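Only one protein chain is missing from this complex, and each of the others stays in its spot.
Per-chain numbering from 1; labels A and B assigned in written order.
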């Protein structure tokens, strides 16, 4: 398997444009944690990869939680006395506080004001607010729009339903030779927010496309789910599958121009943590590695103490630390084709490590084998040696059955791909044999 | 138990004044490793806390040592030929080398000079010198006084006795629900030295007052003892009690204006070390943490290899590193009410950690429990979360029965008190149960 080599054959510019194009298609949909927005989104993903869709009825008990009522919205506005819509859901779906209960009536500005959310420090941007677990309603608008509202009566309408229905989950599974699984998870519950939502969806979909039809060592499970309640629901309904997860990544905020951030799993030194940190160290500029904390995305659920899965979170900017976060400024211009494609490359390289991180046994462990007679050494002595030869010496020296290729890559500070190439070459030359792993493949 | 919360109710200014006032009462007494100076000091402590006093006879074998003769002094001086006392014990008890044998006679300045100790680099200060284990005598005086001595004969008198008697130890014990003990130890053998002696005595006494009458988990033992020989004697006579000591602090030099120093126990990562470092990191400016070394105060004895107790040493300035150390400049102005009170607060907070550092079990370990339905979450989503909520998530995430609250405080970098509050709240809400500890309480 040479996933990374194949990836590097692709046209990087075309790839970036394709990722951004998919985000553009998904952008207008008003997603929430339940409802038709999620269904439409999953249908568009399903047109690219084999997605299994599960509907979980309202009221289903999932651990300490209950699947909520389904929310759907058709229209919403605030209309001034002259009949003009001063706030209009059809212009931007962030205008409605997500999960608002239906309302239709007339009220004065002072009655309305407590229901209006704006960002004084960013007066042109509309904030994103939700009220999932408390029945309530409200509007979000730019601070300039808010200040422009004149005294008087307004017609207020949220044409939404909050009724028994379903929570919708999307899942794509590629079986490998081993039943041990890699989990790739992203959330699909934010309305028109590009970095925080669509970047994860597009990168995860494309990674799944790259894996489709391949001979894989590990099995791969992609989840496209509403944040928090979606992860909790999936875990509650799939405890056996969850036990097979060996490595996992939550993907989010992968389209902006920041350097990469990798947040470690609760375990802190799991193979996924080491693989991600190794890849980012060799493949990106000044990546930052964050310790686990119990707040963030769905790694909160995967890393809860009952599961304690080896799941980290890969992003560029970190939620809450960039001004565009949870505002209308997290739009299609905030994410860029090049950044999305680089993020996909990082994910591909991490998967490549997981697939190929095996242990080998040096079959000539006493002193160095004579590489020269096999054409694996330089012929004239006295000068320096290259990195490829150095990689061969490292693999031979540490292939005592204890060190994995990732161990060797870390200790030698050479890229995993170079160490992996060296191991393949040495194996072809009869100098290494693969140690059989626990899972037998 | 909410020792720290109760402490924070106290009037900080009044507390500082009370601590300093007690030091002022103790200051004039001429203490030594034996004798009436120690007895007077212990009697004054006994008027505040229930102190048990033990007299150990001269000649008692204590490990490799022997309890020395008892030293008592009434007067001492050097009188010039004009009858004027040029050096007078009654003006300052540092003038006599502590434990000097009695002498009365006349001698020339040149005969006298080898017996005189001064500090050329601090010409106004009187040094503090001792001769505990070698029978000898001498005087200490300022360098300016020394230089002023004219040639001629001097009457020299040390009206002291060095005879069979007793070594005196003070001990205050508060039994808790567990027989596991916390040791608080300070030395009471220095004459008029304020930071190096009285600051430890006053802070330890006040800490004992705070603990008196409380329902305590651990048992507490306060030792007010002469340095070195006192600790050795106590350990030799109380080997069973010593085996019950789980955590300990030597208190000294707690009144000056330096930032805190904590010297770790020989073990280096004992719970007391972690508790002290955690508290000082959160509660004081740029504390410094020192590795254990076998020189210093009575941690030398508690951390000898036969005992190897988890005993650290808390101070502000470190002995030997400040110019006033072991001189007459270590006086009542060198220690300040605010500093004494802050030191007491640090001790209180450390004890609070030891009392409350339990392990808990998350009763809903699969995914996060739904805090919102219990009123433990914010209701509108999309913005940041506060530290209290963050503390709850940390406690839930790490309460797998393996992590103590101190582990959680360290990993989350939140103050222990906030983590402890979160645990109490979650327990009240049925989300946590306490893990029973080895000692059953």
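Heads up, the rule we're going with is that contacts are C-beta pairs under 8 Å (C-beta built on N, C-alpha and C of every residue); 3 or more make two chains touch, one makes a residue touch a chain.
Worth saying up front: this structure is predicted, and the values here are computed from it rather than measured.
K.L.:
So which of B:278, B:300 or B:345 would be touching the chain we can't see?
P.N.:
Counting the whole complex, the residue in contact with the absent chain is B:300.
K.L.:
Using the touch definition up top, pick the residue from B:266, B:316, B:364 or B:403 that touches the left-out chain.
P.N.:
Checking each option in B:266, B:316, B:364 or B:403, the one touching the absent chain turns out to be B:266.
K.L.:
Can you work out which residue in B:131, B:178 or B:258 touches the chain that's missing from view?
P.N.:
B:131
K.L.:
Pick out the residues on chain A that sit against the missing chain.
P.N.:
362, 364-370, 372-373, 379-385, 390, 393-394, 396-400, 411-412
K.L.:
At which residues does chain B meet the chain that is not included here?
P.N.:
Answer for chain B: residues 63-65, 97, 127-134, 136, 228, 231-232, 235-236, 266, 291, 293-295, 300-301, 303-308, 320, 326 touch the chain left out.
Keep this in mind: only the chains that are shown with their structure count from here on.
K.L.:
When the centre of a chain is set as the mean of its C-alpha atoms, what distance in Å lies between chain A and chain B?
P.N.:
Here chain A and chain B have centroids separated by 54 Å.
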